[in-house]
Structure formats: structure tokens, C-alpha cells
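The complex is shown incomplete by one protein chain, all other protein chains being positioned as in the whole.
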Amino acid sequence: MKRIKTAIVGASGYTGMELLRLLLTHPGVELVAVTSRQEAGKELGRVFPRFAKAAGAGLVFTAPEPAGIAATGAEVAFLALPHGVAAPIARGLLDCGVRVIDLSADFRLRDAAVYEEYYGQAHPAPDLLETAVYGLPELRAEAIRAARLVAAPGCYPTSILLPLLPLLRAGLLDATSLVANSLSGVSGAGRKAELSLLFCECHESVRAYGIPKHRHLSEIEQELSLAAGTRVILTFIPHLIPVNAGILTTTTARLREGVAPEAVGEALEAAYGGAACVRLLGRGGCADTKHVTRTNFIDIGWQYDARSGRVLLLSAEDNLGKGAGGQAVQCFNLMCGLAETAGLQNF
Amino acid sequence: MKRIKTAIVGASGYTGMELLRLLLTHPGVELVAVTSRQEAGKELGRVFPRFAKAAGAGLVFTAPEPAGIAATGAEVAFLALPHGVAAPIARGLLDCGVRVIDLSADFRLRDAAVYEEYYGQAHPAPDLLETAVYGLPELRAEAIRAARLVAAPGCYPTSILLPLLPLLRAGLLDATSLVANSLSGVSGAGRKAELSLLFCECHESVRAYGIPKHRHLSEIEQELSLAAGTRVILTFIPHLIPVNAGILTTTTARLREGVAPEAVGEALEAAYGGAACVRLLGRGGCADTKHVTRTNFIDIGWQYDARSGRVLLLSAEDNLGKGAGGQAVQCFNLMCGLAETAGLQNF
Amino acid sequence: MKRIKTAIVGASGYTGMELLRLLLTHPGVELVAVTSRQEAGKELGRVFPRFAKAAGAGLVFTAPEPAGIAATGAEVAFLALPHGVAAPIARGLLDCGVRVIDLSADFRLRDAAVYEEYYGQAHPAPDLLETAVYGLPELRAEAIRAARLVAAPGCYPTSILLPLLPLLRAGLLDATSLVANSLSGVSGAGRKAELSLLFCECHESVRAYGIPKHRHLSEIEQELSLAAGTRVILTFIPHLIPVNAGILTTTTARLREGVAPEAVGEALEAAYGGAACVRLLGRGGCADTKHVTRTNFIDIGWQYDARSGRVLLLSAEDNLGKGAGGQAVQCFNLMCGLAETAGLQNF
Partner (left out) sequence: MKRIKTAIVGASGYTGMELLRLLLTHPGVELVAVTSRQEAGKELGRVFPRFAKAAGAGLVFTAPEPAGIAATGAEVAFLALPHGVAAPIARGLLDCGVRVIDLSADFRLRDAAVYEEYYGQAHPAPDLLETAVYGLPELRAEAIRAARLVAAPGCYPTSILLPLLPLLRAGLLDATSLVANSLSGVSGAGRKAELSLLFCECHESVRAYGIPKHRHLSEIEQELSLAAGTRVILTFIPHLIPVNAGILTTTTARLREGVAPEAVGEALEAAYGGAACVRLLGRGGCADTKHVTRTNFIDIGWQYDARSGRVLLLSAEDNLGKGAGGQAVQCFNLMCGLAETAGLQNF
């Protein structure tokens, strides 16, 4: 297999580690650059003992400079950086001819004003928004294949969008009735030295946060609205639970009058029957994060509550996998003409 | 303080242990009997090393025979037994003049037909249903004080009912819009040797279960309907999360047209401003199970999502505390004329 | 009961929280001052939601100034401060006539040179070392009763010393053969915003640290040597395990030639048969932290390995309880003429 020269920009957080884990063993990848301001000058295998004997462990962290990254011959760069920081580096890399898969929020929204509303700052590169492709492979594989700039979706959006989109597109749901509860592992909060993320603050604890207007709502509602053909508002309640990895989402919505419950299963089957990374559990199928951690799968089950007329959608993914790094690699595979699941055959 | 002679029937499960923990140090209690078929003949302190040096550790487990229990002089008995098993023992104890606080589902429903629908068997003692008082002290303290038979509520119901009831009573909510997501610690599933409850099956796992018609819905909807003055249907999704103890519930509901969000805080304040075991966190207040574990408090916060017109109610309790044993002791205190929080001043 | 006016200096860490938990409900305590530089000016119940409805929740944090603390009428002060910081405040309080129970390492060692060797700085108050009493109540209750300055032992030392001391005093062990492995919950590392203490760094992880010369060795060997009547060296390997609270220690030592294994049980029985806070599990008794968390008990079991001639001592305690705050309260009770277990009757 031809190996694509690849860079990871911002490789010292949890998403960066997941990208390393996947790309160090990806048969179509030659890792040529890893960057981290704080680890610059150190060997990859020293910074992350887990990778000490990987081929590539000798790679030395550099500073995140686009020209330097391009000089390594990198054809594609993954960006695992904070929002606001990613955009200028993406621009620099694109200008050097490097294709970019950005895992931050910088290029997920089509409308710079929505970005400003949700992220509290002017968009750092509004002219690039048109170029960027929202990287949900199950939704727009063609656009991803051709893209020079992919905005990999957030972890919550992936778990909410994949079950809902086919149902909204098929007009099965009362779009004013959507309520999503998501339970996320602590790695979703990033690798930051904050009191609230200490072991003793998270263990034997569960709490909601970021309500009523979590930042991810902006991209979720953008995509839901596109699918529904009308403005969709979602009530979204994210929670932090004491697991390292995994997101479980339960979304409820009323079926439109006259819609048979079976239509839900049919719409999911039609959308994902052939999808490599979606596993449909069927009616009554109960998603459990323990079956998806460290994979690129999202498991989707559903149930119908005849008493209330609501459909319940249950989805489970690894927030760092299908919710971040794995999905980004899936996009990469499409962009590079590789098998969609190359390097993602982990169980 | 006069000490009430008290029995715990079925003291070898997690709820039984919590009752032991509370009653062994309760200043108004003299524990005179603990029963367990499988531990009969063994000393309490041998069965539960945690209590080995408690006053009362020498008490010997007996079989759960009403006459034997009554013969110890027990004035009140707590029943921590499976549903179906509790009812005949409750009857036997009542016949002997022992007041009963039953923690099973046997006496929570007013309608024996609903019991049969949800529990799959004919009600074992329908004639007693009228006698029983549903033991939510914040709701019906007076009836509990006078009761001979109290049905202590389930853990999920407590966390859902306490936030919702005042709002429904005040007519603030669209009663067709209720969706509750509850996250429960594993102790809620009981102390049973089942594969699905093994450490390795629960750790790094989260899953929904019991949808769409969990048994607790029967008592929840009974009480919601009473409060609303109309039949209320709830969409309820319970989840199992990897903590020992604690329930976090997030309930969403649309405000009725014309209702100001502030009315939510006012109704909660009016209902619970003086409640000893409810802590109101106010608008934006974020309930976290880590603040309530091993206490008899329920923490309630709320938020308003102006975009969707929904109020979000967040509640946290210990599923074994305010959700089971603690609440039962709170009922006991009322029944015995003790201070409502006697023996519950744990932090 | 007469209530002693009491202060907690440095009440915002995990040890401080445990002291709060115990003292807020201690029948012989009136809490008159809680200090914390970072929380000064805030109400206790706001800083710690767990205590929001405790009597005393309205107490306002102040800065840790001895004169101000003394002005509240405080008769006894608990110090939960870093080493080096505690000593000058202890001196200030003592000068104001306040008795001090210090939970730092500042007054545990008799020899200022050993302090400098292990803590890397000159002792901040060497003249006070003679005054201080090492606060192991099972060892020197009389001295503690009379003390004006008690140095509460560290968490590891308590779990190692209590099983070993009677055996060394009785001359049962080859004092050159001691090896102790301790497994500590993460709260033992303190409430510090450090990467290594994040949930995701500790969960599904176990590691040794601080070898071969952990600071606690200084006080451990001081006390072991006093008991043995000769200089004792211990090989000590502390580990961090993913629990919030608890220490399990396994200590191995060769029996001296000619010593019968039963002598181990007899020596433990003789030393602790009447001790309120030690629970002897006997030969084959297996200590488990889950039976001691949130109590002031230490559980001690032992076993004899005839094949190697070694005795195995197993001890379990709550690192914040008998290993820190609980033990400090036990000392307080002795100092104030209260029942030794007053306020410690938790299970």
C-alpha cells in the first residue's frame, strides 16, 4: 500500500493520543511530523510510554509551524488543537498545499455569525468556511473525498446526528419534540490540569453541565436543520460520567401523526445498512459503550414508547474514536482513496 | 430519647445494609431483630464487617417470621424484600400490631390492576392498598405520621417526583411533554450474583435499560397524575452508570404558554423552602451525586432553555439514601414523633 | 455535653473536608473558625455543597491568622496545611493559648536533622519538637491527653505502624526483614490541579511512586525503631490505585527463630483487644478497604507463610479517616476528656 505522509498537529492531548494510536499502525500512513509546543524537542516514545516500541516512536515533537510541517513532505495534516488556534494553522497548511483534517470547531459551521454566537469570538478565517466539508462520512462521503479541508464533527454531534438525520430526512419526527441526553467519559473534557477533572472529583460522581446552550448545539442544529429542511431546535443535556471513554446518547422525539414505528427501523436500515462503521441493533437493541470503546463503530438501537408516542434512539460510540480521532481517520481514508476502514479494524 | 424497638426484615442486600448503617446509630432506635433467610443464625457483625464494632453487632440474624419478629417487642419493622415477598410478611406483622415501612413495590400503587400490569402477577394483598401511605415525607407528612403501613417510594420515583410535583400542581407544565433521563449507580440493581452486574461488565460501561416501560413508571405516573389532576404519561429512560451509589435525573418539560420561567423557582421554593431534606440549588444550579452520597438529601437545580421553551430539572440523590433507606427512616421519624432528620445527620 | 470551641485551619483540601464532615456533627464540638486563603470570605455551605444544610454551614472562611483564630475563642485548632506552612501557624496559635492538632509532617519527627533530610528544608520550628506528641492514640493515649501540640500521623504510617509495633515490641520479628507495600486511594495525593491526578490518568491505572525513600519513611522508622529498641530500616513501596479513599497495606517480616506463629495473634490481641478503633480480624482475616471507608477503624488481619517463615500483616483504613482526620479527632477527644470515639461513630 502506498503510504501517505501525514502530520499530527497538537498531539499531546487525548485526541492527539488517539490519532497517534491509530496512525502509528495505519498501513497507509507514514507519520512524518508530530507537533506540540510543550513537548517540542522530545521523542514521541518518551512522551507517551504506550508508544515506546511503535515504529515511529523515535519521531521528535516539533513546534506547530505550517512551513516546517509542509517541509517534512506531509500531504495531510490532522489538527487536534483548541478552537481559534486551529484556523490560522489550517490556513498556513492549506497555503502550503497540505490537506487538512481539523478536529476543532473552527470549520464546522457554515455561518461565521453562529460561530461568534457560540464561541464568543469573531471567526478566525471566515473565508475558509465555504471550502470546509463537515466530515460525517456516512452523510457526505463524496464531498469528503474531494475536500482539501475537512471539519471533523464533535463527539456529541456524531452520537446525536447519526440516529436522527435519516429520520428527519424521511419526515418521521415532530421536529419540535427533540430532546437529547448524552453521557460522556471524562476524556471528552480534554487533558487539562483543572480541579474539576481530578480523579476524586469525577469518581463516584455524575453531573450535567453546559446547559442549556452547549457549544456543540451549533453544529448539531445546523445539520439537523439541513436534514429536516426547516430550522430545528434541540434540547440537549450533556453529562459527565466516570468512565475514561465513551458517549451514550438517548434521544427522544415524537413520531409524526400517522407514522408507523417500523418506519424508524426502515429509515435507519436504508441509511446505514451498508455503512462500515455503523452497527444497527434494531428495535429493542440496547447500545452499551463497553462494546464500542477503542473502535470506530457507533451502535444504534431504538425503541418505541407507544404510551407517549415517542421514539427513543440509543447510540453509543467512543468519544475519542468515532467521536473524534477514528472518524477523522475515516475521512482521511476517503480523502486518500483508501479503504474506508483502513487502520480502523480494531476491536 | 425514648428508643423505639425496631426490626429490619431482609437485611442482607444493599438496601438492608443502608438501613443497618442508619439504624445502628440512630439515637431513637433500638434494633431488636434483623432477618435474612440465608444469614439466619449468624451475627450481624460477622456478616457485615463494616458493622463489627457497632453497638448491636452481636444481634443474630433470624428467619423472616412475623410472629418471631413481633415477639422481640418490635414496634416498627422495615421490609427490604423483593416485591411479592413483602406483602404477606407485612400482613403478618400488621396483624401482630407492628407498624410496617415497606421498601418494596407491594404497597406503592393504589390500583391492584396497575400492579398486575407492571409486576406481572396478581397483587398479593389488595385489601391493604387502601391502608398504605406512599411515603414521600415532603408530600404527605401528616398521613405518614398516622400510618400503620408506609410504602417507601422507589429510588427513581423520588428523584423524578420531587422536582416535578410542585410544578404540576401549580399548572406550570405541559403535562404531555415530560421526558426523564435517570442515571443510577449499580447498587440500585441489588446484590445479586448476575453476570451483567459484574465489575468488568459495568466498569467503563454505560447503558440504558428497562425501556420503554420500567416498573417504576407505575408509581411515578400515579403520583404525577394526582398532582396534575389529570392522567400524566412520562417518557422515562433509566441508565446504569459505573458508580456504587447515586442517581442523577434530568427531566425536561415545556412550560405552559404564558408561564414565566421564574415561576419554576418560585414553585420549588414554596414547596421545599422549609424542607429539611431537600436542597434547592436554584436556576443554573447543577446537581452532582457526589454531594449527596450517603446523605438523605436530594439536591434540585433547574434551568430554562429559552430556545426550546423547556425547563430542565436536575436532581441528585443517593439511590440507597433519599432513594430508599434514608427516606424510609425519615418516614419512621415522622411515624414515631421524632425529629424528621433524627439519625440522618450524615454528611 | 460541653462543646469545645474548635477551628480548622486549611479546610479546603480533602483532609480539611473530612475534618469538616466529622466536626460539623461532633456532639462535643462548636466550630468557630474555618480558614482557607483561597476561599476566605465565602460561606462554608457555598464552598462545599455537601455541607450546605449542616448546622454551621453559615460559617465564613477566614484567612489563616493565629490571632484572628484565637479571637474566635477557639480552644483547639486542627491544622490541615502543607508541611513548612503549618509550623509558624502552630506556633502562633500555641502562643495564643490554643491547643494544636497538626496534620502536617512538621511535628512528627523528634530530630530536626531527619526532617531536613526528608523534607529538603531546615525545620521551621525545631524548639517545638520536644513539646509535640506523635498522635497515635493506641500507642500513647496518656501523652496525647496532656499534649498542647499533637502531630497527627500520616496515612501510610498509621497503616504500617499499628500492625508492626506490638510485634516489634515483643521481639517477634527479624527487624531487618521488613517490607511494606501500601496501596492508597487518590485522595491521599491531595486536592491539587495536576495532570497526574486527573481522572483519565488514574482510572484503569496503578503505579508505584516515591521509591525507594518516601517521606513517610522518616516517621515510620522513628516509631519502629523506638518500639524495637534498635534502628529499624523498612523497605516501603507506596502505590496509587483508582479508588477515592482507603489504604491497604501488606507488610511482610520473618519471624525470629523459635517464635511460634500464634505469638503474632497474641501480641496483636494484647495490644488492641480493648482498642476502640482497631478491629482484629485474626489469622486468615482479610482486610478490605470497603469495610473501613468513612470510618475511624483500622482492620488488621494476618497470615503465616510457613514455607518462607514470614508473617503477612494486612491492614486497611480510610486514608482520610484513621489515616488523617478521624485519627486527629480521636486525639482531640483524648485531649478534651471526651469519649475516645465521640463523633466517630460512623459506619
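For reference, chains read A, B and C in written order, and residue numbers begin at 1 within each chain.
Keep this in mind: a contact is a pair of C-beta atoms (placed from the backbone, for glycine too) under 8 Å apart; a residue touches a chain by one contact, two chains touch by 3 or more.
Source: prediction; values computed, not measured.
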If the full complex is used, which shown chains touch the chain that is missing here?
A, B, C
Sort through A:Glu39, A:Asp102 or A:Asp288 and give me the one touching the missing partner chain.
A:Asp288
Among C:Pro88, C:Pro242 or C:Gly265, which residue is in touch with the absent chain?
C:Pro242
Which of A:Arg3, A:Arg37 or A:Arg50 sits in contact with the chain that's absent?
A:Arg50
For the chain not shown, which residue from B:Thr15, B:Ser36, B:Thr62 or B:Ser187 touches it across the whole complex?
B:Ser187
Touch as defined at the start, partner being the missing chain; which of C:Thr250, C:Asn296 or C:Gln330 qualifies?
C:Thr250
Touch list for chain A against the chain that is not drawn:
20-21, 24-25, 49-54, 204, 276, 279, 281, 288, 290-292, 294-295, 297, 299, 345-347
For review purposes, identify every residue of chain B that touches the missing chain, sorted by number.
14, 186-187, 191-195, 197-204, 242-244
Across the whole complex, the chain not displayed is touched by chain C residues 176-177, 179, 181, 183, 201, 203-209, 211-213, 233-235, 237, 239, 241-246, 248, 250, 252, 286-290, 293, 303-308, 310, 312, 314, 316
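The rule we apply is simple: only the chains that are shown with their structure count from here on.
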Please name the chain that ends up farthest from chain C once chain centres are defined by their CA atoms averaged.
A
Where the CA atoms of chain A average out and where those of chain B average out, how many Å apart are those spots?
39
Please report how many Å separate the Cα centroid of chain A from that of chain C, as a whole number.
46
Going by residue number, chain B touches two or more other chains at 204, 288, 290
